[in-house]
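All protein chains but one are shown at their positions in the complex.
When the chains are written out, they are named A and B in that same order, and each has its own residue count from 1.
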Amino acid sequence: MVLTGIFLYSPIALMIVFSFNAGKSRTVWSGFTLDWYSQLLKNELILNSLYTTVLVSLLAAFFATVIGTAAAIGFHAMRRRVRQFFMTVSIIPAVNPDVITGVSLMLLFVFIRSVTNIELGFFTLLLAHITFNVPYVILSVMPKLKSLNKHLFEAALDLGATPFRALCKVILPEITPGVVTGALIAFTLSIDDFVISYFTAGSSVQTLPMTIYAMTRKRVSPEINAISTLLFLVVLTLLVIINIAQRKESRRVKH
Amino acid sequence: MSRRYAFPHVGWMAVFVVVPLVLIVGFSLTSADGGVTLDNFSDMMKYAPVFGRSLWLSLISTAICLMIGYPLAYVMSREKPAVAAAALMLLMLPMWMNFLLRTYAWMSILENSGFLNQLLNVFRLPNVHIINTEAAVVLGMVYNYLPFMTLPIHTVLHKMDKSMMEAAGDLGANSAKTFMRVVLPISVPGVISGITMVFVPGVSTFIISRLLGGGKTLMLGDLIEMQFTGNAYNPYLGAAISLVMMVIVLLSMSVMNRFGDGGESAVVL
Partner (left out) sequence: MSKDLIRLVDCVMVFDDDVILNSINLTIKNQEFLTLLGPSGCGKTTTLRIIGGFETPTSGDVFFDGVRINDVPPYKRRVNTVFQKYALFPHLNVYENVAFGLRIAKTREDEIKTRVNDSLALVGLLGYEKRRVHQLSGGQQQRVAIARAVVNRPQVLLLDEPLGALDLKLRKEMQAELKAIQKQVGITFIYVTHDQEEALTMSDTVVVMNNGEILQIGTPQDIYNEPINAFVADFIGESNIIDGVMIGDCDVEFSGRRFECVDRGFDKDEPVDVVIRPEDLTVGEGGGQLSGTVSSVTFKGVHYEMMVDSGGFSWMVHSTLSQPVGAAVSLSVKPFDIHIMRKGKTA
């Protein structure tokens, strides 16, 4: 376990240390500095791509959550056979290698461009992200629906609620945890995605992972270390907050 | 509840999942001048070494992940819940960093003048040349995909009723026998999904091989990527390779599933 720990964390530790390195080398220590961080904050390219990433992730997570939740509810009402068929098709983007999802969407967008002059760019990037996010939303909402008392919906109808109101007032509140989880997974996947973005964003927009890729190709660029450190800290803080929130929640339920 | 709510998604799938796959099939059967052809598949033969290397490196990485991941998951599942939870979180934490960055970190370590060789210098040991070799690619894959192997195994072992091991002991099995005859068969589904989750992205990666293999160890993912964005631009061939890769992935998944069904008896034997 300890060895695995070292294996997992030494690269990250080294990155963090060298993000404060005064020299440009990635391996030779030549004094402490915060220059890379200040350069990072001035780097238009990085800031722009960060903005693109966050925007596309928020939008994609939002649309994927709406489409996916509705889909899960619809699937739930279907007969088993039909549902299984649609589920299988739905999770294709989740099981297919990213490269294939990426190039197949690229072919589609290139085809669309040839008939409508919609260029590859932010819009196609968003469409691609929604597409690969939806399965994860469905997969996290579906179990919640399955574990519901199957008469809950009928009970609401019985008490005078129209089907739509029953859905809003009874079913949605019950599956909210699944919907939120789905949205979070979708958002994280979008933030993290490189491969599919790489094929579908075209040349006019860049997400942060795409920018990082471009930088790694140039090899010498200590700003990467600074980005890594910042991202690591952000993730760490988020996880700690989520953990504390969950602990509070479970304590509240107990009382 | 109404089926209608699924309609927007079904429409979306048709356009963004089914049509693109149809395009892949269509392109793979099309020649550059627009005619129907099977040439793309025969052209692929010259890339046979790439297919071989991809499968081979992914297999090795999967095996190494299994060798590290299984004991790790087993030890974790036997720890107290608090320790196990902490270990799990430590295992997952690096996954939250973009894998480009994780892979990039290894570049600094493995370089000829990198940390590893500096460390070896300190101990006056001979230097090693790893970067831009297949070994570096395997290392990168193991590093990136190890949690994919460990997690499903841990989930299965964690859910396993601990009294089953006591029951095995009660029935006269020593700890080795208990492990071989009870724990291992029960964990097969976890191992299966672990193997799938490492092998599939392994076969299709093009970042790890690009960054750590230095472009010398071309893999299937690279090959596809080059056909679509690189100088070699040939989406017809790229689509054909994608199609073949999809078949490989589907095959390995169905083989794994088959294993999952009959696996219990197979392992006991």
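Structure notes:
In the analysis below, a residue touches a chain if its C-beta (ideal position, glycine included) is under 8 Å from a C-beta of that chain, and two chains touch if they have at least 3 such contacts.
These numbers were taken from a predicted model, which means no experiment stands behind them.
Seen in the complete assembly, the chain not on display touches A. The residue touching the chain not shown here, chosen from A:L55, A:L157 or A:L184, is A:L157. Of the candidate positions A:L40, A:L108 or A:V170, contact with the hidden chain is made by A:V170. Although one chain is not displayed, chain A still touches it through residues 149, 151-152, 154-163, 165-166, 169-170, 173-174.
Definition applied: only the chains that are shown with their structure count from here on.
By the touch criterion stated above, chain B contacts chain A in their complex at residues 1-10, 12-13, 15-21, 23-24, 27, 68, 72, 75-76, 87, 89-91, 93-94, 96-109, 111, 113-115, 118, 143, 146, 200-201, 203-204, 206-207, 211, 221, 224-225, 228-229, 235, 238-239, 242, 245-246, 249, 253. Contact residues on chain A toward chain B in their complex (touch as defined above): 1, 4-5, 7-12, 14-15, 18, 26-27, 67-68, 70-71, 73-78, 86, 89-90, 92-93, 95-101, 103-108, 111, 127-128, 130-131, 134, 138, 153, 163, 167, 171, 188, 192, 194-195, 198-199, 208-209, 212-213, 216, 219, 224, 227-228, 231-232, 235-236, 239, 243.
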